[in-house]
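Only one protein chain is missing from this complex, and each of the others stays in its spot.
Labels A and B are assigned to the chains in the order they are written; within every chain, residues are numbered from 1.
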């Protein structure tokens, strides 16, 4: 089945959110606009809207991640949904039940949405392909494939701080090869029409087919950051640091660590982003992470509103959204 | 104390739900009827009723089971109760506190209901016997003794698909000896007055006192399935497969595995049930589990409504139930 189509229902409306790839520009803009309206919700005293009241959202985590689980749980609760947290390592799969049987069971219980995190690329697609008609699937990260809600909160942050996409040069620095975040960001930036996307990193951490994605590859941070408006630093996974991919953590910082001195190479008003959690002194020094151009915590703050927007849209509860329902 | 009486309060109303044994036919029918009314709740857009709003329900699991915990958590949330999940392995009992002290503490916190899962037969009875006056106890499976809510959802499924109980012949296939599910099913089927109950399995897995339960024992699947309306296949526990009880998983399937060919022996409109999770290719082949006569996922679907009915009835919130409260 075509990955581009599985995310949309027969009327062309969003039903699953699995990957940015193949989604239209207008859909991404609609999500960003809806998230904008939810921003006020997360700031008001009673941070709840009744859009998904009576709906059951299952955090189906095959890979444990307190951080990601928390952000989705928060977004779901602020939409007034009921949330079930299922860590599938500790559940029936260990009793020999297949993934599909687990899914069928949860669907029989009238669960409405699965937020899926899995170490294997394509897991969320698999579940979406087999989903019952009333069920929506959100990809919360699958292997090194995609992490589309993270990419959308990054787009929200970029638009919030830098305005129109078409004038922007964006650089993604680090381990592009293994990063589901980078892959989703590249698709989103490309769909939203930025002027230029650069990926910067050592040869061992840049996919060979990178140029087919429409990005410019740089192995030297100094040339890579020139005239850049937005710098996205990726987290360097610990497991890469001592492997064949990198000589050492120290050397990585020497070559690609984001320091105040190196920021000089970018535009004076460039913003610094990071999907978190950050390794201070590895891919970014504290002076930059905590400095005036860092919008790292803004990304987190926007995450809730963006996930609310995606969840509500996939459940097709946004068309009815009015100022009155929100307050 | 008499196990038959402990489940009822002084007015003869249900207070605890520990075992089917000793409950009157009318009470079981009342639960099935109440569950029928809740079925519509789980299908409507906002799947919630306010019957247990402000009540605190504790999932007190001494044996971890994501699947069972999830079904009760869902039922409780759809009744608008607050749910506390307590995995007692990780809690104060490891600090040397007695079970009774743990119970007394939760009762002092004004918790209203304990849903108890325990590896030891009789654990839920023990807690019920010591329960504070305002507290109800639901047995979510105790050792090899009883799993009464599972039996009730099975009864609901049978009535839903086959109508009146008194005309039905029901066969339970598999490891009857160790199955709390089978024990509760036999009591429920017997109380509801089916025409015949058969248990089918190898001699090592049928309790010697089986005939005292009013069932017919068959060791041959072919004679056992003749003229049967309902076939309930039990899950074969992995720990039995390599023990002294069974020669091998493969041989078990040869003798007792439910295949399409063997279904021919039963009535043409016989339904196939299984408490889940299923072992495909062990006690049932996929063609049967996913076939047109399988109602296995219907059982799961009915589970929420049946547990809602039992919880609401034990909390004596059903007498006030009206169509208006439900919607």
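Here is the rule we go by: a residue touches a chain if its C-beta (ideal position, glycine included) is under 8 Å from a C-beta of that chain, and two chains touch if they have at least 3 such contacts.
These figures come from a predicted structure and were not determined experimentally.
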**Touch criterion as defined above, residue of B:13, B:39, B:56 or B:259 at the omitted chain** = B:56
**Fill in**
Of A:21, A:73 or A:285, the residue that touches the missing chain is A:73
**Complete:** Touch assignment to the omitted chain, from A:31, A:109, A:278 or A:311, lands on A:278
**Message:** Counting contacts across the full complex, list the positions on chain A that touch the omitted chain.
**Reply:** 42-48, 64, 66-67, 70-71, 73-74, 77-78, 238, 276-280, 297-298, 300-301, 303-304
**Complete:** For chain B, residues touching the missing partner are 53-56, 82, 84, 86-88, 90-92, 95-98, 101-102, 104-106, 108-111
